[in-house]
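Below you will find the structure I want to go over with you.
One chain of protein is taken out of this complex; the other chains stay put.
Up next, chain A:
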Amino acid sequence: MKHWIKALCLIPSLACAGEWAGYIEGQGRYFTQEALDPAQTDSTLSLAFEPEYYHAWDDDRQSFIFRPFLRWDSQDNSRTHADIRELLWIHVGDEWEVQAGIGKVFWGVTEARHLVDVINQTDLVENPDGEQKLGQPMFKLSFEKTWGVLDLYALPGFRERTFPGEEGRLRSHPRVDNDLASYESGAGNKRVDLALRWSHSLGDWDIGLAHFYGTNRNPLLQPILNSANEIVLAPYYELIHQTSLDLQATKGDWLWKLEALYSTSDREDVFSYTGGFEYTFIGLGDSDMDLGVLTEYMYDERGDNAPIAFENDTFIGLRLTANDEQSSELLTGVIKDMDSSAWLYNLEASRRIGDAWKASAQIRLWIDVPEDDPLYTISQDDYIEFNLARYF
């Protein structure tokens, strides 16, 4: 590793003037149930490494960020992967900003799912919650005025979603074969997608309005015979127009949240939303702890035909923030399908150890998932995960 950093330092005036930070993390996952496919593993160990290089010059008006990501997994070859999360040049002016390179963008306000967050592709092999994203090539122009922030994006080059391999858990049956991915656009993964977003804060309200025109980050998965005569799922990426709204009202200890979108493709028009609240009890029982109660409802007008898991589902969760020296946190909750017997249970906890270490754990359980549910194929994949990260 050191040699690699040294090699970067050979690039004159760039690599050695700035600073390195990042983490290395060990992870263990144990799956409590027998897999649907005997090829799949029952437990896995893996290592992740995410260094970040940052350098600013020109009185901080210009900066450069490089953040690669590497994961090695003991069982799943598809989960052993590398990505450039960020490789970005940023130039800041008075009330404007230009970014060029590979970047990561987040849109949205809700917790149970990130509906309107459309710029970056999901790095699904990382975690089934979909919160880990692949770096997206982008050119971004941003204006910050009294009337709000206007972001304009040109997104050259499409990233395909990562899917667990044959040995991996938390995958579909049959598995997805990324070699068979196809596109509606004739330009395939070379198409330049476009997006714009206006966001503003008005008193207690934070609002975002966005439009995206390009290749849908969520593929349709179609059964097909591959060259080895196996049935696999082939991703098909459609072109969509998507208009979205994200809205939060911050009223005392209440946060009211809404994300909604309307998207159109040649095949269908879709209306979908997620909305709810988070209420925080501050200083629980005269302690320093805060307890947040979260409830969100998720809707997709396609109902049971929706290719996504949450089409008429309710999330109820608790967030415990200890406010202690170790920044101990716990988020736990359930998502209940209102149309079927299916439950999803989720727990995430983390705590700093000393100055530079952080321990975290996750539990995810899928309970009583019927066969016609998109989550059925991972419903045998209940797992417990432990992570220990060293930051530098």
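Structure notes:
The criterion applied here is as follows: contacts are C-beta pairs under 8 Å (C-beta built on N, C-alpha and C of every residue); 3 or more make two chains touch, one makes a residue touch a chain; residues count from 1.
Assume contacts and distances are computed from a predicted model.
One chain of the complex is hidden; its UniProt record names it "Outer membrane lipoprotein-sorting protein", one of "Outer membrane lipoprotein-sorting protein", "Sulfurtransferase complex subunit TusB", "Phosphate transport system permease protein" or "RNA polymerase sigma24 factor". Here the missing chain is touched by one residue of A:30, A:89 or A:254, and it is A:254. Those residues of chain A that touch the chain absent from the view are 21, 23, 54, 56, 63, 90, 92, 94-95, 97, 104-106, 108-109, 131, 142, 144, 149, 199, 201, 206, 248, 250, 252-255, 280, 282-283, 288, 290, 323-327, 352, 354-356, 358, 389, 391-392.
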